[in-house]
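A quick write-up on the structure given underneath.
On to chain A.
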Amino acid sequence: MIRDPNFQYPFLIGTIFLFAYLIIRVILWYIKLSKYDKLRFIHFWKTKSVWAAIRDSVADGLLHLSIFKKNPLLGYMHMSLAFGWFLLIVMGHLEVIADRHSLNFPFYYAVFYRYYQPHPDFAGAKVFGAVMDFLLLIILSGVALAIIKRIRKQIFGMKRTTRLKTFDKIALASLWLIFPLRLLAESLSAAYYHNGSFMSNTLGEWFIQNVRVSAIYDLSWWLYSCSLGFFFIALPFSRYMHIPTEIVFIFLRHAGIMPKKYWNSYAQIQMYSCSRCGICLDACQLYEAGVSNVQSVYFLQFIRNNENVDKSLFGCIICGRCQEACPVHINLNDLRTALRIKASKPLTFSYEYTQKALQQKAGIIYFAGCMTHLTPQIKFSMRRIFDFLGDNVWFMDKDKSICCGAPLMLAGQYDSASQLIQKNTELIMASGAKTLILSCPICYKAFREDYVLPGISIKFHAVYLNEMIRQGRLPKINLGFKTIYHDPCALGRGSKIYDQPRYVIDSYSQRIRLKKEKAEALCCGAGLGAINLPIEAKNKVTFEAMSYFARFKPNALITACPLCKKTFARDRRIPVLDIAELTARAIDEYVNEQKKTVRETRLIES
Partner candidate 1 sequence: MATFDFLEIRHLHIDYDNLDQELLNEVIREEPSFQWCISCGCCTATCSAGNHTTFNIRRISLILRRGEVEGLEEELKKCMLCGKCTLVCPRDIQLRNVVMNIKKIILKKKTA
Partner candidate 2 sequence: MKKIVIIGGGIAGLEVSRLLLQEGFPVTLIEKSSHLGGNIRNYAYLFPDFTPSEEILKNYTSLPGNADLQLLLNTEIEKIDFSSRPYTLFSNDGIAISADSIIIATGYQIFDARLKEEFGYGIYDGVITSVEMEKMIREQHIVTPYGKAPRRIAFIHCVGSRDAKVGNTYCSRLCCITAIKQAIETKKLLPQAEIFCFYIDLRMYGLTFEELYLNAQKEYNIQFVRGRLSETSEMIDKRLIIKAEDTLIGRPLKMMTDMLVLMVGMEASNFSKQFAYHNGLEIGEHGFFKPLNQFNARGKSQKEGIYFAGTSIGPMSVAETIEHAQATALSTISYLKGKEN
Partner candidate 3 sequence: MTKIADMTENSPEQRKKIYWKDYIKYIPEDDYFFFRSCIRQTFFPGAEQAFLAILKNNLHKNYFDDPRLTTCTGIGYHSDIIPLETLHTMIARHFSIMNESGYSNLVISCVTTFGVMIEVLNTWHEFPETLEKARENLQKTTGRTFELPKAIAHASDIIYLYRDEIAKQSVYKLINKETGKPLKVVDHVGCHYAKIFPHHGIGGAEFPKVLSEMIKTWGGEVVDYPERRHCCGFGFRQYLIKESRGYSLTHAQIKFESMQPFHPDLILTNCPGCNMFMDRWQYVIQETTGKVYSSSGNGIPVLTYEELAALLLGYDPVQIGLFMHQTDVLPLLEKLGIQFNKNEYAKLREESLDLAKIL
Partner candidate 4 sequence: MIPMDEIYADPRIRENMNACINCGVCTALCPAADYYDYEPRYVERIILMRNADALEELMSSDYIWYCGQCMSCKARCPRQNAPGTVISALRYWSQKLGLFIRSPKGRQQLIIKQNIGKNIYELGYCVHPSRLTMEEHPEQGPVWQWILNNLEKVHALVDGNIDKNGPGPMRKIPEESLQEIRSILEGTGAIDLWNQIEMEVINTDNDQNC
């Protein structure tokens, strides 16, 4: 240690501030968790899930494997910065330990090691030097990519990147400066002492010949320290808060903590975990339709900045495509719904009048839901199927339907939705049924998530049909046409039901496999999540989705959602059928064939 010119203080202040802030923050978050969640979190540490959390922290927090899978170049950029820097810190400390054979040194010592130790001569010093230079080079390549991304995003295959706020700009500038400044400082050190490796030494040679090194040597270390300090201080107020938050989030997630309908600290942690990578922008179909303020990254940003969120919060369809794309695995749908509930003043709704609805005893209940009443073909088909199966089914909302409550929930009216949930629950429980079948994914999701129906198994009609086919109660028959299956948002991404409908469709037709399907399936554009989305945007989404399907020239588009069916039917390029309609057709075909066979047999016999 030769000199001590105090340049480490900016770094020290920044680091201490950051750690203090983070500790307080994490404690506050923890305190605000519900009692139940706290217990879960404490229990979590005794389980093996901890290892999964650590693995995920490394994979997502450092290696950014999720981004890497979706966009290797972007993944590399994030990985080089995060993991590179992490390794740099780790290797720096190992280097110091190797040099001093002790752990007793200030923690900033490793950061400015080249300054404090001009003549590293321990065994392996050369190797350490080379590794450190190499790591710095990797990071610098990441920084270079980041700069290029800002200027020419197309190179990354991205259509758009996020917009920046002031603190973001400070943090971003600091971050970008840290590594070039470190290189500068270390190169100047190498110019004096030749204590670097392939990169810093080479650059040092150049400096000594071209620049008066003594004039800028201290300054370069000061700047390096300052850039670090600035970055750490700006971090909590910028998008880079996601770096520490994400780790907390990963651990909480692995502890099994679930998002709630109300806005809690878990939701806040998720909100801070957004790295604003912008991947959700590309996933959003509304961007194509000219709506550029509702995307998750923006609404999270607006929320964090306490801006007016009404338009961006309520203009989204909540199709869930962004959630699937999110490399951080933020529960964007739940977050948005919870936020809508938080942002909405409770508007008074009253459903006393629904009490007159019929009550009946039955083994199986069929609940069509409001939207199915607009596509009566689905209702008829369901009845055809039930008749064929001979099941005793009570068509619960045959005459006077009570909404399931999902639309109100999506509009942020939690209390009013609860009223409807209460009404339906009473009716269902009074019937003594064991199974509840739904043909609308929106209802299905609501029943599954928001209802408490002990002893009743809630089944989506496609799942039920799948079971029936597998049990041999429904025939398998090829209707002889090519189909495309469209995953409804609430069924696929919303309820993770992908395979059963496909099995049903495969039993009756040749299904064309698509690139954009399952989790990446397109939205029809009419989802009930959109409260104040202009109709033009909705229509554009529908048109684009239909154009995509039309390329495959199917005979029919099969969906499992009345809303999708109604919406796609507006565009008349492909006939749209519900999965129940397909099944009912197959039953008809089967029955006809049976009759024919009987007739033919009789003819032969006579």
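Selection criteria: all candidates are chains of the complex that A comes from, given by their letters.
Here are a few things to note about the model shown:
The rule is short, and it goes like this: a contact is a pair of C-beta atoms (placed from the backbone, for glycine too) under 8 Å apart; a residue touches a chain by one contact, two chains touch by 3 or more; residues count from 1.
What you see is a predicted model, and the numbers here were worked out from it, not measured in a lab.
Only one entry among 1, 2, 3 or 4 touches chain A in this complex, and that entry is 1. Contact residues on chain A toward candidate 1 in their complex (touch as defined above): 345, 347-351, 353-354, 356-357, 370-371, 373-374, 399-403, 407-408, 411, 413, 416, 420, 526, 528, 531-532, 535, 563, 566.
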